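All protein chains but one are shown in place.
We just call them A, B and C in the order they show up, numbering each chain from 1.
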């Protein structure tokens, strides 16, 4: 077995790198710049159901570019809604994801859903633009349920469209 | 893939049958006839460490013939001892296992260790002689931590030698 | 896809009117909200009881829409539970929950919790004696009276008793000692049986206040030492069908609130018995009342394998006791149930291998010890109960599901 193992190992490791990110169960997502600040932004807002521009239960879906957590779309919610019985985190952080359909960069707010056991389905870690904990504006390792009415009980993570990025 | 799958399926299912018992995480083990009654039996008793007549961390070890739970031998205890910080269940149930080394049938008391999180290592379900819940003398599905000073918090299961069976 | 909008934590109402998007063809900005459970019939909802053995203080009830193959939500039920009950004709959901003050130590408190069926929020947390029984086989640990008014709960310390909870008045009514008897088998509006070690079913009847008005001992209908019946039985009207370890069905009906053995028949032929066919899993029987069909999880193996996952479902006509169908299962299965409606689904809590069968066979053939691998994960398989066709598999349905419940 030893030789066979070695023979395939290099290739498998390369694959495992891509896989581990999806099997890498973890944290939370949500910055003080997120949807808590929503009412202040001059944009029309909708309550959206499951999006039709991609598979909201797949870690590869474009909105999830900076996420780290269980996808609410697999847990009784959607990219913009929390499962029944949970609460939306009060604070959150934001990422910027390119929408391949219109080639625009959207600002995404990764609100956590809180107050129930971790969903456990569709673990997804993509971490684009993720920053260390002291960069609270962009830290997806923080359990952002902290500060919600349900405190730190983490259930799943959303990816809510806040608007088109106007560049930096 | 469909044909390959079918081709191997029959064989794999047969293997899976044997495997699932070990992967089948579950319950607890312990009858009112067990070591709670120990002081009444006229036999010398020792406090034994890891036994040398087999692999106490393997589900195949002879003493585990009727067990269903996590093996304490993998959790900081041994077949006759509980991990540090736990308590031995107050009541238990017993099974009878053939010792392949001396071809004698031993009465085994499957005391649970209680008061801490489930160990999670070496899940082992063998169920020889296991009976439904109302047969409390031989029911390994019951969480026998019930009635221990630590109540129902289940950590792992032991397999304590009570003596040689004198037959039925 | 869920269509109904819930409510948003973020108060944006005032702003929706005066705001405009940045460009007409941009995706609109969204407001996060909380979903509610779908309206309409619940027949094809499925609740998995997740024992979560690697995180025992965090058992769950996981709710699915079996038609869409989607998770609807979950209820957190604390230490070693995952038990849920659906009162007929009401939308609320009842759970049993146990908490220690400090996770696995400290004071234990047990609750019967009533959840709003739309919001999944707890409406009433009714404290009950901290003595409810916990075991691997969970399906008959408690149940509702048929009128949905009372919940009866089995206790084990190891002394045995039954707690009664009034779900209308949201209060614990009382506890009755039931030495040698436990598990709950509802038989009528206010009566339920408890299974006793002498092989009998004792019928307890409650009065309007939930007090035990009468207890009727039954004749032993099986021998608990020669051929014991399994605890997870299946209900057929006023009767319960128990299967013995040796494959015999004992049909026990409550007549004038006394349990009577109505019929005994065999699931398996002598030949099948010789071939070691027996039921498997921890919830092996299910009944579809309207068509009088019995579904039994079957496997081959010695008596010590009676709780291991099964490979087939055998279907029987309850009136003729004839075997009428064999359903080969897509994945090894631990628990089944059948929906009550006229397009019934067979719901199966299964164990699915994490890699394809053939690759596992290959590993085994080439010499690795198969048992060293963690190769199964829980899945929920949905079959058409009439045709036996496998409709869909919901992956990662739970951490470790040992019961399937449904409205």
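In this section, contacts are C-beta pairs under 8 Å (C-beta built on N, C-alpha and C of every residue); 3 or more make two chains touch, one makes a residue touch a chain.
In this text the structure is predicted, and so the values were computed from the model without any measurement.
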Which displayed chains the hidden chain touches across the whole complex: A, B, C
Omitted-chain contact residue, chosen from C:26, C:67, C:92 or C:125: C:125
On chain B, residues whose C-beta touches the chain left out of the figure: 1, 4, 35-36, 38-39, 41-50, 53, 74-78, 80-88, 90, 99, 102, 104, 106, 109, 111, 113, 116-117, 119-122, 149, 155, 158, 160-164, 166
Contact set of chain A toward the excluded chain (per top definition): 1, 4-5, 7-9, 11-13, 15-28, 32, 59, 68, 91, 115-118, 120, 123, 125-136, 139, 141-143, 146-147, 150-154
Hidden partner interface residues of chain C, rising order: 52, 54-58, 76, 78-79, 97, 99, 101-105, 111, 122, 125, 354-356, 359-360, 362-363, 368, 373-375, 377, 399
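The working rule: only the chains that are shown with their structure count from here on.
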Chain A and chain B, separation of their C-alpha mean positions in angstrom: 42
Chain centre separation (chain A, chain C; CA means) in Å: 32
Distance between chain centroids, defined by C-alpha means - chain B, chain C (Å): 26
Shared-contact residues (touching 2 or more other chains) in chain C: none
Chain A: positions in contact with at least two other chains: none
